[in-house]
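Only one protein chain is missing from this complex, and each of the others stays in its spot.
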Amino acid sequence: MEELMEILSDIRPDVDFENCTTLIDDKILDSFDIISIITELNSQMDVAVPADQIIPENFNSAKALWAMVEKLQDE
Amino acid sequence: MRRKFIAAVALVMVLTIALCSCGSGSNSVTPNNSGSNTKDYVFKSGSTTISMKAEAAPLLKALGAYKNSYEAPSCAFDGMDKIYSYGGFDLMTYAQKDKDLVSGVVLRDDTVETPEGIAIGSKAEDVKKAYGNFEKDATSATYTSENCKLLIIFENGVVTSIQYIALVEK
Amino acid sequence: MSFVSLGFLLFLLILFILYYALPRRFQWVLLLAGSLVFYAFASPKYLIYIAVTALSTWFAGKLIHDEYAARDAYIKDTPDITKEDKKACKEQAKKKARRLMVCCLILNLGILAVCKYTDFTIGTINSLFKTDIAFLRFALPMGISFYTFQSMGYIIDVSRGKYQAELNPAKFALFVTFFPQLVQGPISRFDQLSQTLYSEHDFEAQKITQGAWRAVWGFFKKMVVADRLVPVVTGIAGNPDKYVGGYVLALVFFYTIQLYADFTGGIDITIGVAKMFGVDLAENFDRPFFSKNITEFWRRWHITMGTWFKDYIFYPVSVSKWMLKVSKWSRAKLGPQLGKRVPVYLSTILVWLATGIWHGASWNFVVWGLLNCLVIIISQELEPLYAKFHEKCAFSNTKGWDVFQMFRTFWLMAFLRVLDVYRNVPLTFRMVPTIFSSKGWSEMFSGGMLKLGLEVRDYIIVAVAIVIFLIVGILQGKKPVAEQLAEKPLVPRYLIVWVLIIVILVFGAYGIGFDATQFIYNQF
Partner (left out) sequence: MKKRIVKIVICVVLLAATVFMLQKLLVPKYATTNEEGILSSEYYANAGNNDVLFIGDCEVYTNFSPVKLWRDYGITSYIRGTPQQLTWQSYYLLEDTLRYETPKVVVFNVLAMKYAEPQNEAYNRLTLDGMKWSKTKLDAVKASMTDEETVASYIFPLLRFHSRWNELSSEDINYLFKTEKLSHNGYLMRVDAKPAGQVPDPVPLPDYTIGPKCWEYLDKIRETCDQKGIKLVLIKAPSLYPAWYDQWDKQVADYAAKYGLEYINFYALADETGIDYNTDTYDAGLHLNLSGAEKLSAWFGKYLKEKCGVEDRRSDAALAAKWAEREEFYEFMKEAQYKQLREEGAVTRYK
């Protein structure tokens, strides 16, 4: 989780990832950010996020993101 | 595996679309049809050039005195069709809004000829040379340019009438 | 059948009455029948194309469904299945599903490519290699880009397991052919549309009147503004030798207004009509000209197309293994800062290339798409600079600055869009700079603009309409105008609609004008 938070704040230092749960719904993250996150996850944590996982529910909060990462690592 | 396939799908889609457009170069899909590549047919009397749909007033001034004029009102609606006879040719006008525009020129005798050198009495062969081909046994030939339909009527291979007719969109 | 025709209104009236008169369970069948009639009226010869797309996609969807059903049944019936087995089984099903999907995509995108892009390709080859291959002149089936993309989105989602496939071919055919969205979208998603498309709808007066209002508003945009501006746009763009300088600026402006009025008006009619049948379509525009930058503009203009490209091209390409490799490589070679941008920008370029080509088979659109991409990438790169600017300059946080940004975005988009109307790319690049010359300006304002088929009164109507667009746009910012209208008392509410209808009837640019030029008495 910490590693994830580091990645996130690296990409968007201006966003409060701790508390925000509407990252996508309120258009806080744009597609550039999403791709950057996925690329970082891949290079730093070796998690491959397939395109069909790119849905608002998975990206709306850091928690949701972490849940997705765990699920993908599990598979 | 999954990613590979998704990537393949995306690539197939993009390639299918992109394949049809590989290469580069100038746009040649829409044919180059605007711009005036054919010259408009005009009639010349002395130094005055009469082109179809031109405003009539300055032309009438330049042409000087006419032999006869005739005004034909239309059945309803305002505006007159006017015909001015200058001996060798007649100039016809129609009214559009407040202006008279040239609707036609009819060559009446062999004292005048077209800028391309065709007059009443010319041979059909010469018309072909001057304006281009027409059907073998045709009794008339028409040549169209941007504003003008040039009508030439023959009898026994000899020109009997030459008419410039304005192409007016209805 | 064009939306702006009495035939369409009559068709709508008949369908509407039948829709609410028949038993509810036949409603979706009637919509399907109506859609086929609509398509047959528009281009009967091309019914076969849309039928092929609908049936092939339905069939592929069904096969994928069967595959997944077999997998689930196997897992369920094998109680002592190991985790590895389960995974392998899932993997295999997915693989088969993908193979089916790819076949379906190749078939349908192939049809689209052949119909839309054959002559484009031939033309390009001809000019490149100085050959003289004859054009094949395929006529385009109506709405082919829209229904193909909608169907392909569906099959991709089904193979991803996002939702279940539709097993009833007739129901699926309705999803593909639903008549209001056939002509110009929006590109709907199956999971969103199917909820209201197949369900039974009661006669909900509130919803129906709101739909009707929306459609009337669309007719206003289309008939009073868009159609009125056609002669100016085609006149200036069609005679580049004659109309230079100031005229080009007028073209840039009026074409953007025309495009906006025509496209958003058409979508208003589409969504309004669908609503009258109880069907909720996705919004395709979110007041695009209130955007402060081009990235935002593209989130608010032609939304369903943008999200389609994002979901089915941009993301899959960006996260593909290949792209991740590129990413690793570029980071190693270019350093982390620059390197991490490479995959994103590559995907962006790809998406805009596709967007350009999707808009039309000509280099104009390709160049247009790439220019959009360029502007987006540049503004992305300048982001840190903007941030500094905002910190330093207080006025950059005022309303006035916002308005300036909207104004800037409008003109930026307008100038890019002018590629639509000129004959080819070099011509466009030749014409636009003439704006900064002195040519054409004085002629333009001494009656030149009145020689393009529009009179002073027409320009006044357009100006008033633009003001109305702005007001409605600002109102819309709070809450949909139809809802605001519904809250008004009866008399003003109906008065507004009533006036709008009269305005369309009287000031609409349709039919044969009763002006003097019609009365040329040509007896020769």
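Going by the order they are written in, the chains are A, B and C; count residues from 1 in each one.
By definition in this document, a residue touches a chain if its C-beta (ideal position, glycine included) is under 8 Å from a C-beta of that chain, and two chains touch if they have at least 3 such contacts.
If you're wondering where the values come from, they're calculated on a predicted model, not measured in any experiment.
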Contacts of the hidden chain among displayed chains: B, C
Touching the absent chain when the full complex is considered, from B:Val42, B:Val106, B:Ala124 or B:Ala166: B:Val106
Chain not shown, touching residues in subunit C: 6, 205, 209, 457, 490, 494, 498, 501-502, 505-508, 510-515, 518-519, 521-524
Touching residues (missing chain, whole complex) on subunit B: 68, 70-77, 83, 85, 90, 106, 108, 139-140, 142, 151, 153, 160-161, 163, 170
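Here is the rule we go by: only the chains that are shown with their structure count from here on.
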Whole-Å separation of chain centres (CA-atom averages), subunit A against subunit C: 30
Distance from the mean Cα position of subunit C to that of subunit B, given in whole angstrom: 41
For subunit A, residues that touch 2 or more chains besides their own: 48, 50-52
Interface hub residues of subunit B, defined as touching at least two other chains: 2-3, 6, 10
Residues on subunit A engaged by subunit C in the complex (per definition of touch): 27, 30-32, 34-36, 38-40, 42-43, 48-52, 54, 75
Residues of subunit C touching subunit A in the complex: 87, 160-162, 295, 299, 310-311, 314-316, 318-319, 321, 324, 327-328, 331, 340, 343-344, 347, 380
